[in-house]
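The other protein chains are all here in position, but one chain of the complex has been omitted.
Right, chain A next:
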Amino acid sequence: MPKRSARTRSADTVAISPEAVASRLAASRYLADESLATAIFLAIRLGKPLLLEGAPGVGKTEAAKAIAELLGRDLVRLQCYEGIDAAHALYEWNYQRQLLAIRHAGEHEVDIYDDRFLIARPLLQVLKAPEKRVLLVDEIDRSDHEFEALLLEFLSDFQISIPERGTIRAKSQPIVILTSNRTRELAEALRRRCVYHWITYPDAEREAAIIMLRASDVANATARAVASAVRDIRARPLAKPPGIAEAVEWANAATILEKGGSPWPEAFRRAIGVLIKDEEDLSYIAPELGRIVEEALA
């Protein structure tokens, strides 16, 4: 793929300063605040993994995608879950093909530990081409402690040992992003190896800008109203506070309804289903919704 390699940029030329990182991220449609841009800049330049924590829906995974785009690299995503193990994260042998090869070879010698039979899982994929790929380990708090330990080993040496093949090392330091919803505390050792950033919900102004960027049809005034209403709603004790994606959807949906003939405050109220997706929260917020929207529109 010659085209891709031309696009691929060396990490240091992209990360000149936190401001440069922020403007590059904005070009790939991700608006980062100053301290996130600094954290990304530091992670790239110090060659450490970046650990992003925050409530669900604040844009952790989006940030990782934007970083991959900023560097012009492919994003390799490893979604964690309870019970994830080495065969899903590192590598596996293709046993069926090995068997066939043995059958096929008959009397001849055949190397069944050849590259053809090796299935590279995300960590190995990144290790093989660190200058072309960015690794995203998503929702690491869902995995078990054993997997965290395995990851720790990978992150400190960037190497994988395959008993049949020997040790594979990364030629250069891969860029790794970890995200966590903080449903449990991560191991201290993992935290301290990383550059850390706690992502909060953006302020109303930035959120309005994000909405404008993500939903092109939405008018400026609508975006501002949505951002301020959502901010108000998040301050309440909801079971599931709306994330940024929901806010974008809400603005979109309200705009569509408005074009279909609903007047303004009404359009917001009817579109509430895309913002709040919990029956209890809905009934909790319903009586106040009118006032919240009025205030936001004012």
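Methods note: a contact is a pair of C-beta atoms (placed from the backbone, for glycine too) under 8 Å apart; a residue touches a chain by one contact, two chains touch by 3 or more; residues count from 1.
Just so it is clear, contacts and distances are computed from a predicted model.
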One chain of this complex is missing from the view, so tell me which of "Protein containing von Willebrand factor type A (VWA) domain", "Acyl-CoA dehydrogenase", "Cell division protein FtsX" or "ABC transporter permease" is its UniProt name.
-> "Protein containing von Willebrand factor type A (VWA) domain"
Give the residue, chosen from A:Lys48, A:Arg77, A:Arg121 or A:Arg231, that touches the chain omitted from the document.
-> A:Lys48
Which residue, A:Thr38, A:Thr61, A:Gln125 or A:Thr255, contacts the hidden chain when the whole complex is considered?
-> A:Thr38
So which bits of chain A touch the chain we can't see?
-> 18, 34-35, 38-39, 41-43, 45-46, 48, 51, 53, 55-56, 81-83, 85, 87, 93, 95-96, 98-99, 102-103, 112, 141, 181-185, 188, 191-198, 237, 239, 280
